[in-house]
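All protein chains but one are shown in place.
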């Protein structure tokens, strides 16, 4: 069977599969087979998150309004990160904030930890009133934020983008201009659920974010166009639930593939998807996942990749 | 059982259920129970549409790349409209174009026909390279287009909006400022499908639009916020497949409810949804669908509605 | 105008070589004519197939409606699970039976459409081509005396031998490439030819414009114009 080894931003990983930020707590369940563990988004101050209900099932997916529940930067660095470092997989830390200064502080302090191999800037969380999401909908703010954070650390800096924008190309390009080493997309789509009994908004946080297989066509669209616009290495996600989803994301331009919601219903999904991808590579006579990257793009548009 | 009669922009309709533009050909299959028939988008010149494949199934939905196949304005007026007028339901004509002038011509000529009770401006089709969709992503262009078309006819003018924008409120507000009598949302989400065999884009048109139950949370979000921003009467759609979906859209702020993709798999869906809605109204002791409109909004934010 | 959708019970699901025979209790349902099709969907609905699937009836008895399936993906797989089947149809235009001799040509799962046609044209010559012997097993359902070829031999080879001097109608169903070759041969010999074509379909009744095929030189809806077409309309 072909190896699934993959290079991404200078890292060598045994498979292209990672988790989506906020969809796996490796300290509770173990790493479930991901090749690098992506933390839930960490903010400067601790956050309890939004009041329940926080989740609602939707056709082939779910909407969530967690509200970035996290222990805050200090406790993350003191308690969580040292324990995560012992799990034996590289750590990608996701950070969020309400001002460029908050991001920069988190990037500098987390990026200094030896277990952290990359930092993901979450500029796309739909479940907090301001901050993250508003930055990620504005090319100028996105560029400035990435620029500032890029200076704070030596590890690769990735920008995690929202699909709920008019032109993903513009935001992706801005992140690239700001010096992003890679992109992560997609975060959840803005969506809501209505309580059928009361006819009021169902989620405690009001709005929410849609994820799961339902969003896959939107995610592939975003990856395809962000890749075409920037040529940056991409962590593609949004509805991945098996090996053939993964090859579609690779073909659209992703180098790594993230799994989120599908983990909730099947914690064995990462291992299964890896096996299925390996089998598919073998069928295709491919030597590794990288053979599939950007296969859906016309040969001429393939930009140089790191 | 309570009556489902509903007022919308001065029309009285027997039920709130209409079809989505481009998802029913009443001349082939009959009206399948809709209270008003919405035509496929008509453009100035005839269009064959995009090369196949034009559709791909996705989790709880589909992506399509039809490319506005239609007979063009002249043949629509000569052949289709007279036959549609004989079906005994009011006609809502959807029009699209590549310039405000093209829209204006179509609005003037179609709006003059006595069977046409409203005109829908499709500024949100993802399956043509320019025109429609680019107008509907820019508040200024949207306002100007609606203003111009509003002057061309006496029948209500509705703006059909895309959810694939950063801020639906801004586009909805622009349409309202331009004089739109109502809004229709959502059109399909931008999405693509990858051919698992060739790893190339599957649809003949390249990109596509996602519809079906998968998009319901995004559609409810768009309706909710467009209503909060404008208070205009809304035709809500996106994933409706039954009576309880309909009440969710009413609660989010819609007055009429459109059904598209669900018709493809079940042509009896409109009749069933109407029955289910009537039963639900009875359970709630409601006197009609209008009792549910905007139920999800805080009482204070309810703007005046036409 | 549109037939009502019906939920029909399953009488049997039987392997037929590489294909699967799905036999439904007809229960008075309208069966139409050979070449028309039905939109089928398993009930309860499977999680991995949202839309119905267009399938032609293999035959209709008084009490049975039978379909021969090439199980390729989630929609056809769910149809063979043994639950009830939602059936919408008959839809589209079937074969128009012409007087005179008939030559029936089937390629692969295209043979599925022929058993019923054979009952109406018992004198017809039948030529069938398959990819493998396992696929060819279904030939027995079509006609005991069918000429059956298996790749690398193509069904157009026996057809080419029969056409010279043939005065009648060719009725063909199979993959696009085969239909193109059949139509070319028929045209070459001045023989009338009807093709039962395929396209991806979301609705089957003209609503989605998804089933575009070049007909009369333009993209048109196969479910409205076909699926059976005069060969001259399909190959411009």
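Here are a few things to note about the model shown:
Per-chain residue numbering starts at 1, and chain names A, B and C are given in the order in which the chains are listed.
What we mean here is this: a contact is a pair of C-beta atoms (placed from the backbone, for glycine too) under 8 Å apart; a residue touches a chain by one contact, two chains touch by 3 or more.
It should be emphasised that the depicted structure is a prediction, and the values quoted were computed from it without experimental measurement.
The chain not displayed here makes contact, within the full complex, with A, C.
The residue touching the chain not shown here, chosen from A:40, A:160 or A:297, is A:40. Taking the complete complex into account, A:24 is the one of A:24, A:92, A:123 or A:185 that touches the chain left out. Although one chain is not drawn, the whole complex shows that of A:83, A:140 or A:265 it is A:265 that touches it. The chain omitted from view is touched by exactly one of A:2, A:53, A:100 or A:288, namely A:53. On the side of chain A, touch with the chain left out of the figure occurs at residues 22-25, 27-30, 32, 40, 48-62, 64, 66, 69, 212-213, 261, 263-268. Residues of chain C that touch the chain left out of view are 44-48, 50, 81.
One rule holds for everything that comes next: only the chains that are shown with their structure count from here on.
With centres taken as mean CA coordinates, the chain nearest to the overall protein centre is B. By number of C-beta pairs in contact, chains A-B lead all other pairings. Annotation: 35 Å between the Cα-based centres of chain B and chain C. Among all residues of chain C, none touch two or more other chains. Taken residue by residue, chain B touches two or more other chains at 58-61, 212-213, whereas all remaining positions touch fewer.
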